[in-house]
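Note that this complex is displayed minus one protein chain, with the remaining chains in position.
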Amino acid sequence: MRYLDKTVVGLSIVFVALVFADFFMAEWMRFIGLQSLARGAVALGLLVLWRTGLVSFGHALYFGFGAYAAAMLTLIGYHDAFLLVFAGTLSAGVLAFFLGFLLRRYRAIFFALLNMAFSMILYGVIVKTEELGSTDGFSVLTPTFLGYAPEGEAVQTTLFLFTLCFTYIITVGVHLYMKTTLGSMSMAVRENEIRVEYLGYSAEKVIHVKYVFSGLVAGFGGAIMALAVGQVDPDSMANWNVSGEFVFITILSGIGNVGATFIGAFVFELIRTYAFEYAPQIWQFILGGSLLAIIMFLPDGIWSLFSRFRKSEG
Amino acid sequence: MQELIVILVDGLVFSSYLFMVAVGLTVIFGVMKILNVTHGSFYAFGAYMSATLIGAYYETDWPEFGGFLAIFAAALIIGVFFGIVLERGLLRFLYHRDEHIIVLATFAMFLVLEDVLMMIWGTDPYYAYEPMALLGIVDIAELTFDVYSLTLIGLAAIVGLGLWLGLTKTKWGKLLLAVIFDREISQAMGINVTVVFTVTFVIGAIMGALGGAYIAPTISVSPGIGVEVIVLAFAVVVIGGMGSIPGAMIGAVLVGVSRAAAVHKFPEIELFVIYAIMALVLAIRPEGLFAPAQARKI
Amino acid sequence: MNIYKRSGRATLLATGLAAAVSLTAGIANAADEVIMAVPTFLTGAGAPAFGVPARNGAEVIIEAINKGTLPAPYDKSGKGLAGRQIKALIYDESGGGAKQVTEFRNKVQRQNVDLFVGYISSGTCAAITPVAEELKMLTIFPICGTPRIFEEINKNPKYVFRTMGHATADGVAEAHYVKANMPGVKGYTGINQNYAWGQDSWRDFDLAMKQLMPGVPASDKAQWPKIFSGQYGTEISALMLSKEPLVHNSMWGGDLEAFIFQGAARGLFRKKKLLFSVADTSVYRLGKKVPTGVILGARGPYGIFAANVDTPLNNWFRKVYIDRYSVPPVGGSYQAAQGVLAAKYAYDKAAGMNGGKFPSKDQVIAALEGATYQGLAAKVHMNRSNGHQAATIHQIGILEWDKEAGEPIMTKVTTFPADCVMPPPGVNGTEWLKGGMKGAKC
Partner (left out) sequence: MTVVLEVRDLQKTFGAVVAAKDINVTVNEHEIIGIIGANGAGKTTFVNMVTGYLKPTSGHIEFAGRNIMGLPPRTITKLGISRSFQVPQVFASESVFDNLMMAYAISEETGMGLLSPLYNDERAARVDGHLGRYQIAEYRNATASTLPQGVRKLLDIAMAAVSNPTILMLDEPTSGISVEEKFGLMDIIMEALHQDKTTVLFIEHDMEIVERYVSRVLAFYQGEVICDAPTAEALIDPGVREFVIGEEYHRTRTEIAANNGGEADNA
């Protein structure tokens, strides 16, 4: 009971609801949902960093790394979703672990930009690798799930369920983690690193842990995206504006609640989809305008709408 | 020997381009601590306005060299207009917010302005090659260069020197330096930080627009030109030390000459040069080559 | 207890929202319409060079199909596609592969699109192909360079067609042209944008040159400027210092135009022989600023190459296009128009075989597979990759400025038959090139 708070209960209800919805949802909606889960996972990592006082303008690095790691395994004949997603997640995590030793020394805008520099190096490497299709990327075949090889609409249904389960575990895990001493140290490091050091813990170590975590979930999101879209390419996976979108989603969501990142990602996809449909010439205008509106009028993100709603109820 | 001279000349031209593209960004960051993504829009609007004015100018039968005035007029018009509108209309509401939020706000504004640009000028490209044709060519180390590109070196030097002198030798510059060092104390000392901010932002915007306006005659002014500039300018500014004008200059030269050497010797690695230098410099000197002074923490 | 109740309500709100949106899926379309999605670059750097001309070309044809005003050979089959009006959904191709896949699914499942005629970038085509096959959606790529679509991504396509030759043809035709017109050339180098198209273009040209002119060396310092960089001073210096007299260039759009301004100012085009793969996208726009005497291609018999093709269909197209947009149609306009014509041809033919009734999707596909139909500039033979990949004649020539007409023209044009420049059916382009282009009929 100790771990069962309202967020865990809420997440569990949504989880069960979505598992059922999976079988009734319109295909395009499921696809948007799948992308929202993938991007939301990255935003979840950014949320953890943000709570630590850091923002990365380069998490497409881990997103792209995870996506390409998973996709490259399919090139040598591995197609199991569990293996691919695990590999994508882990490889991004390992990369974050090593780069973390350098990045944990940086704060504020330097941290943000150094991440961007690394992500652009990955972008450059992919563009220069003709074997991997350069900017065209390459296709990722439909995955299997522990021997089960779905076809037609079942592909997306199964993948959605698969993603949903892992996302649920990760999200609840993050929520519980944030309540542990190490998790709460996010706040401590953001508020006052000097005090943390003088209480006997290394602020850099705290940051490193969060950074590796953010790398892991970004890799997870990337691997899922590769499987969902069936294609990897550097412009959708590793370019700087992709990183910008992740920060966009984080701001849209607000950092109040772990579940908010997925709602934020979903809203982001909807805005973009409808802007594309109704204003194909000025969809960037609408996207930028919405972001500005959120920043100006909903400074704590979409989650604050829920909080307000609840306050007025209570 | 010939190759070496050519690498140097090419490198300096490209460095000057980088400096012109980055200097506005560093001025704004230095004073306001805002990483201004809208900088890319200033560049693009500057280029479009410049192409439009140059086109209009050469429709008249006024003296040919007057076309250069159109370039500077374009930079002024765009810089002053967008500088004031954005700073007064948007940024001032965000000064109390997290610095990353402000970056995102300027990113959002950049997206908006990209489409505004298309609403005004459409998707067809604009050309304004007359000023470039006017200056002709010159041979250096038995290789032909166009004089216009070489004048970029002079422009960058004048802008860099002017800003540096303005900052260190004038009363206004000293006020700016005070604000840079400590915003609150400056306010307490009676400096009108609001005005300082607006003026700085306008100067930065003019610089961004001037970059685009001056480059316009050498390129095809078409959609998307602002995007490329942003990342490039970020890199230069980060390498040089954010907010430092001499830093931006050294950073630009470092990147420009290295890139020129790469293009001549190992063209395959051209794509990486700038980011590799950025990562390398940051790994060794976290705050860039010229880190600004910091106040004591405890 | 209270907290659970409240969180339940927030949850309800979220799920309710999701459910509400998902239930609004599927807008019924009028029975007498064919919904044609036309993705093309409306924003960004690809818009002026390819996207907007392609949209314009498609619009001219779609309008004429709906009004029934297409000239011969399409003048006998009545209005619309097999009698039904086309409702075109033109939208932006920008945003990368993932975004376009999402949009593709949206259009198919939410807007009940009947067919797609579009996509310009190889990257988007590569991303769309598996999805189109998965969703069983008739998709006609009018452009797209990469041969990988049917060579790697889907070797056995059922729903995806491409109605123009792929990039291998460009490199081979260029090499043939160089061999015929510059037999004594001492070597070649290149400047190509550093991304898939540039890399593929250079590789194919290089491979073809190695086969056709084996003794002629390639430079090991071919230039790779970043795409959209716009500043080519250093690269131009390096090219001018290089010893190779021939420079291969597959740039397009703003990059190409900036390169031309900067190169022309420094006399690059007098000092080196330039070979432009796709520069036709810019020739009319550049007007008098075009570098003359350069070798030019348009990825087939399109754009400026079609200026003097004297058929009723082509003459009509050029006239309507120029009247409407006040510029002549370029490669992208022709190619997109050719894609729409494929749909017109296939629907009408399928209806004919279906006893005049509106055909099913499978019937339309069967009608287009392996067909030969009349494009604007040349006949299109759907005779590669199970009848899904087109082959057409290919043309290369020298660009000159016609003082009297006051417009650029092509001279010394060589026309290559499709079977000379495209790999034979079932053969991988790169392997074909490496293996000496066996089976080519020139």
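We call the chains A, B and C, going by the order they appear; numbering starts again at 1 in every chain.
Operating definition for what follows: a contact is a pair of C-beta atoms (placed from the backbone, for glycine too) under 8 Å apart; a residue touches a chain by one contact, two chains touch by 3 or more.
Everything quoted here is computed from the prediction, not taken from an experiment.
Considering the whole complex, the residue from A:95, A:196, A:258 or A:275 that touches the absent chain is A:196.
The missing chain lies against chain A, touching residues 2, 177, 179-185, 187-188, 191-192, 194-202.
In the analysis below, only the chains that are shown with their structure count from here on.
By count of C-beta pairs in contact, A-C exceeds the other of the chain pairs A-C and B-C.
Centre-to-centre separation between chain A and chain B, using Cα means, comes to 33 Å.
Measuring from the averaged C-alpha position of chain B to that of chain C gives a distance of 36 Å.
Residue positions of chain C with contacts to 2 or more other chains are 42-43, 194.
Counting only residues that touch two or more partner chains, chain A has 127-128, 281, 283-284.
Residues 3-4, 6-11, 13-15, 18-19, 21-23, 25-26, 42-43, 90-92, 95-99, 101-103, 105-106, 108-111, 122-123, 126-127, 129-131, 134, 146, 148, 152-153, 194-197, 199-200, 203, 227 of chain C touch chain A in their complex.
Interface residues of chain B, counted against chain C in their complex, comprise 2-3, 6, 9-11, 13-14, 17, 114-115, 118, 123-125, 127, 129, 132-133, 137, 143-146, 148-149, 215, 217-225, 227-228, 259-260, 263-265, 267-268, 270-271. Those residues of chain C lying in contact with chain B across their complex are 42-45, 47-48, 51-52, 194, 221-226, 228-231, 233-235, 237-238, 240-241, 253-258, 261-262, 265-267, 282, 285-286, 289.
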